[in-house]
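The structure's right below; bear with me while I get my questions together.
Here the complex is missing a single protein chain, while all its other protein chains stay put.
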Amino acid sequence: MTASSDAARQQLVDNARARAGDGPVRVNAEILREVVKIQPFERWAGLEVLKAEDGQVETRIVLRPDEMTQHHGFLHGGLIGFLADNAAAYAAATVVGDVLSAQYTIHFLSPGVGEAFRARARVVKAGKRQVVVSVEVIAEQAEGEKLIATASALILPAGAAAIG
Amino acid sequence: MTASSDAARQQLVDNARARAGDGPVRVNAEILREVVKIQPFERWAGLEVLKAEDGQVETRIVLRPDEMTQHHGFLHGGLIGFLADNAAAYAAATVVGDVLSAQYTIHFLSPGVGEAFRARARVVKAGKRQVVVSVEVIAEQAEGEKLIATASALILPAGAAAIG
Amino acid sequence: MTASSDAARQQLVDNARARAGDGPVRVNAEILREVVKIQPFERWAGLEVLKAEDGQVETRIVLRPDEMTQHHGFLHGGLIGFLADNAAAYAAATVVGDVLSAQYTIHFLSPGVGEAFRARARVVKAGKRQVVVSVEVIAEQAEGEKLIATASALILPAGAAAIG
Partner (left out) sequence: MTASSDAARQQLVDNARARAGDGPVRVNAEILREVVKIQPFERWAGLEVLKAEDGQVETRIVLRPDEMTQHHGFLHGGLIGFLADNAAAYAAATVVGDVLSAQYTIHFLSPGVGEAFRARARVVKAGKRQVVVSVEVIAEQAEGEKLIATASALILPAGAAAIG
């Protein structure tokens, strides 16, 4: 899985590169919203990019009960994993540009009860060979936010940013 | 995420329990196919249960490019994670009945290139307090099968099976 | 690995239980220092328990270059893993009493350069069936503290505390 190149995005990236000079292209929320549009599964999920800068990303999905749930009507664990993995890759991309998700570990803490869900990712370490990201997945519940999962991910820099 | 109770499934479980006596209800492929039907996200994914017995499970999904892919047309990593997590929980359920996914770690080895994908899960250890499961995710490619991800999961026994 | 019963510790635990009534015995720094004394490997490592209460633990070891290092004279990764795993188990024990380490994931961020090292563990979720703990391993360097590893662990409640 990559937060990566395509016609639509390439234009944005090229623009950013032109503005930024020769350094790695660090994607931001504007770019990531374009990335989501060209990723059919993320579009299907209705993924919103609320924030993306300086190694920190916040994303959000709204529950569609007829397609996204398990048998109790809660958000399916598969989508909790998706939120965590995706936010981690996007957070790494704000720091090093193109990335490859290599590995993640997730802990499920509470059922996915809620009408919308957010992932908050934060880069813990950005090195030349690896980016380590910490993620929290949160349910929007009537009583407020509830932490439903934590994850850590190892993301590999890819492409120009990795070489440069 | 649970491989768990509901009206439709409860009947099957009750039948199995009646046949099995007092031991934990170890689900099989027949029961798991009913479980899939009452899980909207798994139904959306078109999850097939090819095999489920004695701690071993094999599942499969067919790629729908307009909904399941990332920008290169490969299976989205979010669905690779889902396949691994789900097969692990189902494999544990064949041994201890009702379960809760607590944690998993996944390694992405190759892009999700293929027209269909399988998860093969195998219980490594089934204890009273934890079930550890090893999973491989495989792409069906023109040249044959390709390993695209490996995962290990820690599943918690839940409900009657955990108590008994 | 358990933070667990033995003659010396049992006395402390019994005393604590007597004072606490029927709830689970939540160990503290005083008890954990006794636990360290009866664990030959932790004694060998010179493990200090700086803090242990309410799901938070801080431990420390001082580098002995002739026994604890790799070839560059840095703390060996095996001991970084030990620090993380151990602090996680101890943090869980402050909340639920006897525990079993089931699983952990560690990320190595920087070499183990320093003369002493600390692990700081914090319980993220304490449930009946699992305790999830987050850990940071820190090197004491001339310039100050440096984060060298992060970990998350899944700890299983064991014994009386788990039943009660």
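Here the chain labels run A, B and C in written order, and each chain numbers its own residues starting at 1.
One rule holds for everything that comes next: a contact is a pair of C-beta atoms (placed from the backbone, for glycine too) under 8 Å apart; a residue touches a chain by one contact, two chains touch by 3 or more.
Values in this document were obtained by computation on a predicted structure and should not be read as measured data.
Asks: With respect to the chain omitted from the figure, which of C:58, C:85 or C:136 is a touching residue?
Replies: Going through C:58, C:85 or C:136 one by one, C:85 is the residue touching the chain not shown.
Asks: Since one chain isn't shown, list which residues of chain A touch it in the complete complex.
Replies: Counting only chain A, the missing chain is touched by 100, 102-103, 105, 129-130, 132, 154, 156, 158, 162.
Asks: Please give every residue of chain C in contact with the chain that is not shown.
Replies: 1-2, 4, 6, 9, 35, 38-42, 44-45, 65-72, 76-82, 85-86, 89, 100-108, 112
Asks: Spell out the interface residues on chain B facing the chain that's missing from view.
Replies: Considering the whole complex, chain B reaches the absent chain at 105, 107, 109-110, 124-125, 127, 132, 134, 147, 150, 152, 154.
Rule of thumb we're sticking to: only the chains that are shown with their structure count from here on.
Asks: For the homomeric pair chain A and chain C, should the interface be classed as same or different, according to whether the shared residue numbers exceed half of all numbers used?
Replies: same
Asks: In angstrom, rounded to a whole number, how far apart do the mean CA points of chain A and chain C lie?
Replies: That pair's centroid distance is 32 Å.
Asks: Averaging only over C-alpha atoms, locate the centres of chain A and chain B and give their separation in whole Å.
Replies: 24
Asks: Touching two or more other chains, which residues of chain B qualify?
Replies: 100, 102-103, 105
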